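Before I ask anything, here is the structure I am working with.
Our next item is subunit A:
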Amino acid sequence: MLALNVVLAIMWMTLQRSFTLADFVVGFGLGLGVIMLTQRVLREQIADTAVLRQPGAQQGYPQRAILWLRFIGFALWSIIKANWEVAKIVVRPRLNINPGIIAIPLDVKSEIGITVLANLITLTPGTVSLDVSSYKDTIYVHCIDIQDADAIRDDIKQNFERRVMELFP
Partner candidate 1 sequence: MLIALVLLALASAPLGLLARREPRPLIGWLLALIPLALFAGLCSQLPTVLAGGRVDAALPWVPAMGLELRFALDGLSMLFALIITGIGVLILGYAGFYMDKDPGLGRFLATLILFMGAMLGLVLAGNVLTMFVFWELTSVTSYLLIGYKHDYPEARRGAQQSLLITGGGGLALLVGLLILGQAAQQAGVPATEAYRFDAIIGAGEAIRQSPLYAPAVWLVFLGCFTKSAQLPFHFWLPGAMQAPTPASAFLHSATMVKAGVYLLARLAPGLGGTALWHTTLILVGGATFVFGAIVACRQFDIKALLAYTTLSMLGGLVLLIGLGGDYGAEALAVNILAHALYKSALFMVAGIIDHEAGTRDLKRLGGMRAYMPITMVVAALALLSQMAIPVELGFVAKEWMLEAALESPQPAPLRFLGLAAILTAAVAYIVAGWRLFRNVFLGQPHPDVLQHHVEEPKFGMLVAPALPALLSLVLPVGFLPLVSQFLSPAAGAVLGEPLRFELYLYHGVTPALLLSLSAIVVGGLLATRERQIAALPGAPAWFNGGLLFDRLIDGMLAFATSLTRRTQVGRMRAYMLYSVLAFLGLVGLPFLLFGLGAVRVGADSDLHFYEIIATGLIPVGILATITARSRLGAIIAVGVVGAMVSLFFVLFSAPDLALTQLLIEVLSTVFLLLVFSVLPARFESLSPSWVRWRDAGIAIVFGALMTGLVLATATSELFPPLAPYFLANSLAEGKGANVVNVILVDFRGFDTMGEITVLFIAVLGIFGLLRFRRQVPIAVRRSQHAVIPGAPVGGAEAATPEEEPVKG
Partner candidate 2 sequence: MVLLLAIAIGSLFGGAIYLMLRRSVVKLILGLVLLSHGVNLLIFVMGDGVRRGAPPIVDAQGLPPPGVADPLVQALILTAIVISFGLTAFVLALAYRANQAVGTDDLDDMASTDRL
Partner candidate 3 sequence: MANHLFIPLVSPLLGATLAVIFGRQRLVARAMVLASVLCNLGYSLWLLWLVGTQGRQVSQGGGWIAPFGISMVADGLGAIMLCVASVLMLATVAYSFFTLDPAYERYFYYPLLLLLLLGVSGAFLTGDIFNLYVWFEVLLMASFGLITLGGTRGQLEGGLKYMVLNLVGSTAFLIACGLLYGVVGTLNMAHIAERMASVREPGILTAVACMFLFAYGSKAAIVPLYFWLPTSYHTPPVAVTAIFSGLLTKVGAYSLYRVFGTVMQNELQHLAPLLLLIAGLTMVIGVLGAMAQMNVRRILSFHIVSQIGYTIMGLGLASAAGLAAGLLFTAHVMIVKAALFFIGGAAEQIYGTAEIKPMGGLARREPALAIFWFLGILSLAGIPPLSGFFGKLALLQVGVGQGAYLISAVAAGTSILTFFSMLKIWNEVFWKKAYADMSKLPRVGPGLLLPGAALVVVSLVAGLAASTLVDYSTLAGTQLFDQAGYIGAVCGADGCEAVYESALR
Partner candidate 4 sequence: MYDSVILRTVARLMLPILLLLSVFMLLRGHNLPGGGFIGGLVASCGVILQMVAFGPSFARRVMPVNYLALAAFGVCFAAFWGLPALFSGLPYMTAFWIEPSIPGVGKIGTPVLFDVGVYFTVVGVTTQLALLLAEEPVLFPMPPEPPGAEPEGAPQA
């Protein structure tokens, strides 16, 4: 929570475009107020993630930072790739695609993890996450062009879910 409060204060300073002590104090105070008002949602979110985190999975800060950076890099690259793919489809003179919806079982448990995964799926080549089952065990993905459904499934599980799991259990 304190970290969040500091983050909010920094966000405040960013918005204000001035990094003075006074700004920090005001931002911190406001952040405190905001957190007080919204602690119910925040607590849910944090509790949810913390409970699922396995004891052994705790890593040191440097590892986590590297994981984060790798993840972001991977995500950005995937996004650019995805855009390129779709752009190619769009400008193709004749559209002969074979879209479909496929179900992918999930190992990620935390809501934030699922969300990140779903977003990642959407942002990457030819797939849009359509919905997550209410037991959070399956994600349904719409693919723009299915040549091999299992290949897509594997790709997603291996590439995406694994990386997400590293950060969000």
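Heads up, the rule we're going with is that contacts are C-beta pairs under 8 Å (C-beta built on N, C-alpha and C of every residue); 3 or more make two chains touch, one makes a residue touch a chain; residues count from 1.
How were these picked? Simply put, all candidates are chains of the complex that A comes from, given by their letters.
Here the structure is a predicted model, which is why all the values come from computation and not from measurement.
Within this complex, subunit A touches only one of the listed candidates (1, 2, 3 or 4), namely 4. Note for the complex: subunit A touches candidate 4 at residues 4, 8, 11-12, 15-16, 20, 22-27, 30-31, 34-35, 37-38, 40-42, 44-45, 111-112, 114-115, 118-119, 129, 131-132, 134, 136.
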